[in-house]
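Only one protein chain is missing from this complex, and each of the others stays in its spot.
Naming follows writing order (A and B), and every chain is counted from residue 1.
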Amino acid sequence: MYRKLRFSFAVLMSLTLLLSACAGTETTVEPQASQPTQASEVEEEPEVLGDTGGLPDVDPASVSGNVLIAGSSTVYPLTERMVERFIEEGYSGQITVDSVGSGAGLERFCVAGETDIAAASRGIEEEEIANCANIGRTPIEFRVGTDALAIAVSTENDFLTGVTLEQLAQIFSSDAVLWSDVNPEWPTEDILRFSPGTDSGTYDYFVEAVMMPVYGEEGDAAESAILNSENIQFSEDDNVLVQGVQGSPYAIGYFGYAYYIENEGTLKALAVDDVVPNEESAESGDYPLARPLFLYSDAQIMQSKPQVADFLNFYLTYVNDEILSVGYFPASDAAIEEAKQAWLTNNQ
Amino acid sequence: MENQADRMLRANQKVTETAGISLKKRVRPGEFIIQGFLFFAGAFSILTTLGILYALGKEAMLFFSSPEVNLVEFFTGTRWQPQALQFGILPLAIATLITTLIAMLVAIPLGLFVAIYLSEFASPGLRNLLKPVLEVLAGIPTVVYGYFALTFMTPLLRSVFGRDVVDIYNTASAGLVMGILILPLITSMAEDALSAVPRSLREAAYSLGATRLETAIQVVMPAAISGLAAAFIIGISRAVGETMIVAIAAGAGPNLTLNPFKGAETMTGHIVRISGGDLSYDSIDYNSVFAIGLMLFFLTFTLNIISRAFVQRFREVYE
Partner (left out) sequence: MIRPQNTYDRESESRGLSPLFDENLPTRHKISTVWRFIFRLSTIIAVIFLALLLYNITNQAFGYVAIENRVDPASLAVNEIPIEEMEKDVLIALLRENISSGLMRQLEREKPLSEHTRDEVYALVIEKVVRPEAVRTWLLTESLFQRNEIRAQMAQEYPQAELTFKSWLSPQFLKVPQSSEALHAGIRTAILGSLWTVGITILVAFPLGVGAAIYLEEYAGNSWTNRVIQTNINNLAGVPSIIYGMLGLAIFVRSLETFTSGAALGFSDPTTANGRTILSAGLTLTLLVLPLIIINSQEAIRAVPGSLRQASYGVGATRWQTVWHHVLPSALPGILTGTILSISRAIGETAPLVVVGAATFIAFDPDSPFSKFTTLPIQIYQWTSRPQAEFRNLAAAAILALLVLLLSMNAIAILLRNRFHRQGGN
């Protein structure tokens, strides 16, 4: 008899499948191109082939082989978009992207030698360059964009619209437990903190740009301040942080701007030192927490795996088309030129 | 003088000689090889255990022998921050304890009651209906339970207790859902134990005028107590080792708190979070994760051995 029950369960499930097949009007299915249009404006794209700022034109359909990318969770949405576009325009090989944090990504690149490209939301460090040298790799830096680090609170938070850098450092330190410890006008509630984990470039950047100016650059006072704070949750997965911040009016977190934009309805980005993060303030540098986004690769990899070179070429050429809709901001023209120059130099 | 046996023997010999068959035992190399393979297959499990001990042990030894790590601090320290060289396992252990406790509070009474109902009170028809339901519950992957915890249990707790009391990541919701996960396990083991009690005991109790309930509680249960204990211990072991539910719903980042409505990371959740990022080769972070893994392995291994000892005892009594 319980066989019948089992069977009817299976039938029920199949009926569900059938129901799903009949219902729903959907458009066609392929992964879609990403166009940098804004709202209802249509931008003319008279893209002339060859107008790529000096880089040779690359046709994704003629590229084959695999590309392995791993690194920053901040850079991840941007890379994901570029990969999807690359595939849509004809690439048929195998690209994988892993969102593991800048530190872990650079480690896979420089210590294990497992990846072709490392993505980072901070600059590479001396130690990492030395590690790369140990396995015969010389990292080449490609600046691909700018992030305005978003200090996010829930839209239910009614007492904050902006903070100063100093207050921010205090908020994320072990000096303060309640909001009122930082500013007596704020509620006497626990500060629920959400921070990227120690493997994350965002964490490294935050310690350097926010904690160190207040707690000093000596030793690890700045890092200890944040690591020892109460009610803090660490995760390399920015989505987890977003959910955490969404959950309470007394929660605060920091992550890449793209993650804030994606969740604009439920999150509020605070102004820092009275500067609101947006395209102008990020590009002009007024926003104090604007930071660069990088990709790293190595000349020998680009030679032995031409698909990596082609992908980087494609990335640098079209990144400014996509970056705004992903939620980040274009790097300065000079920086992109420099990156393109680096590509050309290493691909002669 | 020939007797019948000798005559038969001679006849047989003649037959085999004529037919050219040798009755000596033939050497079959094929059998040998196959037996070798089968022995290897059997012994392979030993290799697995050795592998676990070696893989975990080697890194854990590296961890414990490194100068920054102090064994006392490991077991009693209240902060776990490898970056800051703080290696106190208490936050993780306590979070594991809280989720396990909550899970057991749900699974043990409910599991036991359902088992008693199924074995003592339910009609065979009802039993045949309910057992597949429990099997389905047991077969659902844990990631689905994690999803359930995050999208149903947490909002439920938040609406019941208030949004400022219950955080969006909390151990209570993970614990409750873990209880639901373990419920079928305890029910099936407890029911096996109760059913193994011979009818004769029940009938003796009935003949003395005991009601069904009294028989179930005062006669059958004590008789099956070792099997029931085994079931509970297996349940605890499963709760300690559960990963996905806590990874999704309980919180990230080691947090020392006894409040089940706040987020905290368990030992298993920590391992998953760190290895989802990356495990740097031969750094103290890497080794520390293996140290936690080793703790976990010993804990569950011990619980399982104790449970098995209980099962052996109750089996012996009735067989």
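One rule holds for everything that comes next: contacts are C-beta pairs under 8 Å (C-beta built on N, C-alpha and C of every residue); 3 or more make two chains touch, one makes a residue touch a chain.
The model shown is predicted, which means the values in this text are computed figures rather than measured ones.
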item	value
Touch criterion as defined above, residue of B:55, B:165 or B:204 at the omitted chain	B:55
Touching residue (missing chain; options B:30, B:67 or B:124)	B:30
Identified contact with the non-displayed chain, of A:112, A:177 or A:299	A:112
Contact partner of the left-out chain, one of A:182, A:222, A:240 or A:339	A:240
Sole residue of B:43, B:165 or B:204 that reaches the chain not shown, by the stated touch rule	B:43
Contact footprint on chain A, counting only the chain that is left out	3, 6-7, 9-10, 13-14, 16-17, 19-21, 23-33, 35, 37, 40-42, 44-49, 59-61, 65-66, 68, 76-77, 80-81, 83-85, 87-90, 93-100, 112-116, 237, 239-240, 242-243, 246, 262-263, 266, 300-301, 304-305, 318, 321
For chain B, residues in touch with the removed chain	28, 30-31, 34-35, 37-46, 48-49, 51-52, 55-56, 59, 109-110, 113-114, 116-118, 121-122, 130, 133-137, 139-148, 150-152, 180, 183-184, 187, 209-214, 217, 234, 237-238, 240-244, 247-248, 268, 271-272, 275-276, 279, 281, 289-290, 293, 296-297, 300-301, 303-305, 307-308
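Note that in this section only the chains that are shown with their structure count from here on.
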item	value
Complex contact set, residues of chain B against chain A	79, 81-84, 86, 125, 128-129, 131-133, 136, 163-164, 167-169, 251-253, 255, 262-263, 273, 276-278, 280-281
Chain B-touching residues of chain A, taken from the complex the two chains share	1-2, 5-6, 9, 70, 100-101, 103-105, 107-108, 111-112, 189, 192, 195, 197-199, 220, 223-224, 227-228, 231-237, 240, 243-244, 246-248, 250
